[in-house]
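Let's turn to chain A:
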Amino acid sequence: MNDYFNMGGYAAFVWPAFALSFGVLATLLVASLKSLRASEQALLDAGAKTETPQ
Partner candidate 1 sequence: MHRFANPTRFVALARAVQPWAMTIALATLFAGLWFGLLASPPDYQQGETVRIMYVHVPAAWMAMFCYTGMAGASAVALVWKHAVAHVTARATAPIGAAFTFLALVTGSLWGKPMWGTWWVWDARLTSVLILFFLYLGYMALENAFDDRARGQRAAAILAIVGAVNVPIIKFSVDWWNTLHQPASVVRLDGPSIHPSMLTPLILMAVGYTAFYIWVLCLRVRADINMSKVRALKLRNA
Partner candidate 2 sequence: MAVFSGRDLGCERGERLVFEDVSFDIPGGGVTELRGANGSGKSTLLRMMAGLLAPTDGTILWNNIPVSEDADAHRARINYIGHLDGVKGMLTVTENLRFWGELTRGQQTDKQIRDRADLALATFGIAKLADLPARSLSAGQRRRTALARLIMRPALIWLLDEPATALDTSALAALDHAMAAHLGAGGIVVMATHEAIRQPTPKVDLDEFARRAAAKHRAAA
Partner candidate 3 sequence: MNGFSALLKRDLKLAYRQASDSLTVLAFFVLATVLFPLAVGPEPAILARIGAGVVWVAALLAAMLSMDRMFQSDYDDGTLELLVIAPAPLELCVLAKACAHWLTTGVPLIVAAPLMGLFLNLDPAGYGTLLLALALGTPSLSLIGAVGAALVLGARRGGALLSLLILPLFVPVLIFGVGAVEAALTDISARPQLFVLGALTLAALALTPWPAAAALRQAVE
């Protein structure tokens, strides 16, 4: 199992590449989800019925 993680000696390149890719995409996703929640809250505060009665 251990030599698998070793990635034939290139572990220092393969794992960071995957980790970074999914890290950045996950951050983007979370930020977008958060901004949607905030906008729906702001819509409620402004007194309109929200566009999605979630």
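Candidates were picked such that all candidates are chains of the complex that A comes from, given by their letters.
The criterion applied here is as follows: a residue touches a chain if its C-beta (ideal position, glycine included) is under 8 Å from a C-beta of that chain, and two chains touch if they have at least 3 such contacts; residues count from 1.
This structure is a prediction, so every number in the text was calculated from the model and none was measured.
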item: Direct contact with chain A in this complex, candidates 1, 2 or 3; value: 1
item: Footprint of candidate 1 on chain A - complex, ascending; value: 7-10, 13-14, 16-18, 20-21, 24-25, 28-29, 32-33, 35-36, 38-40, 42-43, 45-48, 50-52
